[in-house]
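Here we show just some of the chains, and they stay where they sit in the whole.
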Amino acid sequence: MAGNTFGTLFAVTTFGESHGPAIGCVIDGCPPGVEIAPADFVADLERRATGKSRHTSQRREADEVEILSGVYQGRTTGTPIALLIRNTDARSKDYSNIEETFRPGHADYTYWQKYGIRDPRGGGRSSARETTMRVAAAVIAKRWLAEHYGIRVRAYLAQLGEWKPRAIDWEVVEDNPFFWPDAEMVGQLEEYMDSLRKSGDSVGARVTVVAEGVPVGWGEPIYGKLDAELAAALMSINAVKGVEIGAGFDSVCQLGTEHRDEITPEGFLSNNAGGILGGISSGQDVICSIALKPTSSLRLPGRSVNKAGEIVEVVTKGRHDPCVGIRATPIAEAMVALVLMDQALRHRAQCADVGPQHPLIPSQA
Amino acid sequence: MAGNTFGTLFAVTTFGESHGPAIGCVIDGCPPGVEIAPADFVADLERRATGKSRHTSQRREADEVEILSGVYQGRTTGTPIALLIRNTDARSKDYSNIEETFRPGHADYTYWQKYGIRDPRGGGRSSARETTMRVAAAVIAKRWLAEHYGIRVRAYLAQLGEWKPRAIDWEVVEDNPFFWPDAEMVGQLEEYMDSLRKSGDSVGARVTVVAEGVPVGWGEPIYGKLDAELAAALMSINAVKGVEIGAGFDSVCQLGTEHRDEITPEGFLSNNAGGILGGISSGQDVICSIALKPTSSLRLPGRSVNKAGEIVEVVTKGRHDPCVGIRATPIAEAMVALVLMDQALRHRAQCADVGPQHPLIPSQA
């Protein structure tokens, strides 16, 4: 209830502050028999890592995952899997100034009001550092989903400020520091990001996640709908201000004849639904997008108040992203995987005996 | 886990199919002492009711709420409150055709695949009829929120197809059949709706909900964030394809200096955040918007398949809305109220001793 657990049957509880001794998570409900080792986390944590390129935050954490429990002889045992990452890079510096001031766009003021106390070091619990554990937990979920259903969850940066890709090429997404699906534009984006960094300002972004291979039938209506759970999962990511499924807000201007995805024996003729009908997966690709606000921590001074209610000027120095949206890409991917994992287990609890009934409508015509 | 309960401490479990004997809900966790009587539900159910005007579905249900439990001498007792509405208008007709066919844009196919069986009468469980109970439950929540915190939750139709209001005037929202905030445009909308109805097509819409008076400090980070819960709540409404908090998808193109809501001792200078920072309410108005897809049931024929995998043509006859988004307005309002109610109780469980700390930042400069 206090909000640090995600999922019900594949339940991930995270803990840790940005500059505390460690961050970690406990995964309860993972099916037994999944092969997992510390090395399996490296690639995805590296993708999420701050400091990946000059275009994201300069912080460098080793982010070495220690498996504390739930794995025996390289395989999960069905008992809780605890993962731990020590915060090696937490510089001990003077936070007394930050402690008294509420940075605009941050959770400083709200945490203080809610709890009467807050850990100001690096954003404390509200830091995006917490998302490391989402990515780690999703490594296990993605493996299970791939092995059991051939599901593949991927994400790309779908917009950076006004910039939109002119092509969606999955091949190049992981080959540039922006998770950008259009190779030809990468140079332009680099220039834009450099100019942003120079100006001291930041910009928003949009990320799209696509899950292929999701079988028909997942999702628990009415309130545990697949799209409702995706919306919560994605909105819980730092800086997210909007979530879309399929056509999303474009649906507002669509006509019914345009939006409804007609069906033929060869498959659906379109996918405005984003692979979800009535809260249940349809067998099509599950597609969702999120809006990320621009980084709030800026070199350009902003007005605020301190605990005494006095006017203060806030200027952020040091390492920060001009676009937090970029590294949200693997995090969004992770959250979609966690939702699917949970729904997979929930589905087989209630409907293990049912399963898809033929003739199946193929995923796409 | 099977998804028919909303909320954790103010937990609303709904039941019932569109054309079954009844729909209802059980509210568990309502604080004792709230005055409530059957008459209190009439106004809001009427607002949501199909058949309110010629611009929404022609179905007419009495929607009389019976209070089965949890209320003694006109006040809630802290025990579960069961509400029941008999389905008086469920015409017994032949559903054998619908039973075999999967309507495009509906949950027919996915329910059948998930459960191996489905109640085809009027959409069964996936019908928007279920949302009646959300509105009913929210009547109690809104009363409690108003009495304890002076909170007011309201909603308006913020877009209908390409039409956008040129003014936001709360005074007129409840005075026209569209929940439209711009009185001067109502005539145009009526014409547009009539033309849509004539054409047999439908259109999408956008609804905005504003909650005033929400105290600073509500929301349970990390996964129970106020915005995450709002996203799930709103996405769970039938036909919703997108959710925004505050600036929403406009954040993508904003610069950091533009988006971050600066603070002065007189209050926040803007509200791009939509009243939520780090998943916790800031004391500003909580603002969220949703995108609703156009009605899928159309007089214009659409292609689909039946259970045998054969090509069929689907044509919807009888009563249906050309824009389901309109009557989603009071439903969205209800869901926001339910989220706030739940967060209120969760907040006082953990932080009853804390409360807002002065100097408070005023809601708006």
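Order of writing sets the labels: A and B. Residues in every chain begin at 1.
By definition in this document, contacts are C-beta pairs under 8 Å (C-beta built on N, C-alpha and C of every residue); 3 or more make two chains touch, one makes a residue touch a chain.
None of these values were measured; they are calculated from a predicted model.
The complete homomeric complex described by this structure file contains 4 copies, of which 2 appear in the displayed model.
Convention: only the chains that are shown with their structure count from here on.
Averaging C-alpha coordinates per chain places the centre of chain A 26 Å away from that of chain B. Put simply, chain B touches chain A in their complex at residues 1-6, 8-9, 14, 102, 104-107, 109-116, 125-126, 130, 159, 161-162, 201-206, 216-225, 227-236, 238, 240-265, 269, 272-274, 276-283, 291-296, 298, 300, 302-305, 308-311, 325, 346-347, 349-351, 353-354, 356-361.
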